[in-house]
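In this view, the complex is presented without one of its protein chains, the others remaining in place.
Moving on, here comes subunit A:
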């Protein structure tokens, strides 16, 4: 007999908001600075229009200038169209300065909003990761990310008690965590029911790490001990999901909290499995799932975010008509090219 899938409340989601949990667990997490987002920044992030703030634009211009050896023939490219230079001069002087101060302090940062990091936009900047060393990096990531759009437009989408006026009550923040190159093989997602871990999943669930199996029991012990000592009964919800980084057997950190419910990826479990486990009211140690054998390279699940959504729509058969449309439009362009080539040749 399986239980019904859990319902998530607005309060559960709010409890997972960074400015709510970080002050409680600061000592056992990574160094972070929390910057409040003013309304103009929130509006900027919500808008589809994608222009960098002036400061970042200027930085990118400067980068071009520095990397030019000879002078470009810029002349016939500049201002072809007078109204092309519409006033897209966006600027948040105070906010940008705050970010610069943190960058000065930490050298490199990992950005996120209240709940999500722009992991889906990692294709935007070098090294395919979220290491930001300047303003442009940060804004490029925030503006290209569907995860960030979700945070800033519909954070309570999956809550049963969501109402229209909740969005305006949220104090949005930009979190800048001191950059550290974490090892995905050391991240573990823990499912907590009634203040007890009942299941643990390897977080990088598509890759095989040989070293995990021989130390599996030790991993469980370390995590449970860390949880019992520092997290249990201190988090405001009784059911939740917590991601833990196990750098070493005696060095563990809290990465993040997520609500207890299907909107949180259950990785190597299915939510029905987890619910079944949660109904077993024994004091057994949690079930630990990890990839136990080499199964080859898998397609990267982040690819879907690095291509236009039209592609994802086709893949999920939300719109097969589109495949034919997209393909034929590309053929049209090729024919158009061939035609114009033919014209110039006659």
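As a working rule, contacts are C-beta pairs under 8 Å (C-beta built on N, C-alpha and C of every residue); 3 or more make two chains touch, one makes a residue touch a chain; residues count from 1.
Assume contacts and distances are computed from a predicted model.
Looking at the choices "Transcription and mRNA export factor SUS1", "protein-synthesizing GTPase", "Ribosomal RNA-processing protein 43" or "Radial spoke head 3", the name in the UniProt record of the chain not drawn here is "protein-synthesizing GTPase". Only one residue from A:126, A:194, A:233 or A:280 touches the chain missing from this view: A:126. From the options A:38, A:91, A:183 or A:238, the residue with contact to the unseen chain in the full assembly is A:183. Touching the chain that is not shown, out of A:109, A:140 or A:274: A:140 (per the contact rule at the top). With the whole complex as reference, residues 48-52, 57, 60, 62-64, 66-68, 74, 76-78, 80-81, 84-86, 88, 122-129, 133, 136, 140, 143-144, 146, 149, 153, 181-186, 204, 207, 209-211, 215, 246-249, 268-270, 293-300, 302-304, 306-331, 333, 336-337 of subunit A touch the missing chain.
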